[in-house]
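Take this structure first; my questions come after.
Heads up, one of the protein chains got dropped from this complex, but the rest are sitting where they should.
The block that comes next holds subunit A.
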């Protein structure tokens, strides 16, 4: 209903004529609600009223309370002012008097949630007397925010609203009963008024006196008393009336009971469905709730599992890593009837022909095809080094080729009927001993290449031949094959071969190789005699009928693998294994086994990572065991935590970073408490010999000589304590090489 409209369009002068000045707010509803409040309020007011207020009756008090919305203080103030001073006047007011036509509007106003004009009613401006001053409660401001997008959840009704609702309801009941018939003409006031105005206007062109009308075109409204009850009652007669009378503008009479229509089926479906569906959670909510529950549950289970397995794995979130197939790697390994695997390192003095010998081996075994060798030959001839062509099979680097020396260990593979071999071609030059140590640390046995040409053998023995032999022995290599190379340069002389054999075997025996583990083979790398094919040189065949190099290699017994020991891998290389595998490492599994999905711990960085995938001999595999050269594709780790020489181990039995260790070492040079480099495979770090504990007997290993010697002479066995500058992952029985100033000073075993 358009109360705004009614109020705005009221002709105030008209209204005020009818207005009898009474400010009675209809109390006809008073009994129906709030009687309890009234009763309580009355008692309170009675208490607060001063003496001599006996003449004020309950009704008056209730009236006052009603006025002030049960505000006791205000009511008291009001009653005191009104009744104590001039009790007569109020009597009249209390009777209510005749109801004015204005009353419904005022009444309607009070229905509203809050009215400031009521709040400040009969409050004088300024100089408020003491007894009228009241405590102000913060006014009821509307809720903040824009009105838009409201949900139509029924708000909780305030007391005031409840009151208003009750009034409204009552008023409607009265309307239905026709009791308040007086109100309706008022409600229709503006409309009928409007209609009459229109009538005025329609008449005006006929009357030709339009100039008197307001410029707006709509004249000032005069209240004409049309009986509104007639309008809905007989519309037809009206129609007839307008069709034949000049009062035709009465067409505009509206339906006076025009109201909100009920929503259609469409609308009620659209807007009321909310209430129906709200108690039930939506399917999405159900799913989300279930998912969150499921996540909680699974993580909980995982935790308990992993606590029993290992505590470290607790921190793991397993979102991206490959799932482990939980293979029993050792059983899998037993099932596979694999050929023997053997790694050997090729050592020897620089220019002994190690690379050429291995190139010949690979070429003759058809690992490298003719075309490649032809190309190498051509290229080598261009550089004036035609004899290096075979060496280029292993020496791939440009610097290696241009200088004609091997710098880093080169890895290649070949297989015989019995065994798969991995060649580790070590550099012979003394500047690259650390690389040679790295290669030797991965080897099961060694091939020592000796240059048999005149003078070369002698210089070699003084040079790296001895050092290499000592190193591989101290790295744990017990079997050694000596290839006496370049024997064609001395025209396959047996004396030369025997001389070399005697000298070398004597030295090797002193170095700790057992005679049965030493084999000598006369051969020529450049021509390929006695390498794969048996030599046809009559000068050689006359005195040598033993095995070729490959036959000798095949005789090597399968090494026992440390499968049951905890996992240890020294990282030999770090590279980007493609888009899918941003971080890959390669190396030889020294002990233990692993499979896809395993967690690994990197030392010395102590970072955890996972095996996303792994390759054994460039073939994808699910597992790998000790002795194999593997490429691991890692996940969940940043490459900055890895460097070549780092160690990978299993988190359950990790290798510990230590800063000090005790070792039993064989001295090659004089050892004093001094600065040294400690090499363990690829890993090397600086440190110093802090203390030489004791000298040991070479044969028995028992303590010999005086305690705490100041110096260890070459060839002596000693127990030393080494302090490292930075902690390194070392553990017994690890083999370490101590070097100083570019020379190997000692090698030994951790204790």
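The rule we apply is simple: contacts are C-beta pairs under 8 Å (C-beta built on N, C-alpha and C of every residue); 3 or more make two chains touch, one makes a residue touch a chain; residues count from 1.
Definition applied: contacts and distances are computed from a predicted model.
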item	value
Name under which UniProt lists the unshown chain, selected from "Glutamyl-tRNA(Gln) amidotransferase subunit A, mitochondrial", "WD repeat-containing protein 46", "Exoribonuclease phosphorolytic domain-containing protein" or "Trafficking protein particle complex subunit"	"Exoribonuclease phosphorolytic domain-containing protein"
Chain not shown: contacting residue from A:36, A:262 or A:495	A:262
Hidden partner chain, touching residue among A:43, A:270, A:656 or A:711	A:270
Positions on subunit A contacted by the hidden chain, ascending	1-5, 8-9, 113, 142-143, 146-152, 154-156, 158, 161, 190-191, 194-195, 198, 201-202, 205, 216, 218, 235-236, 238-239, 243-246, 248-255, 258-264, 266-267, 270-271
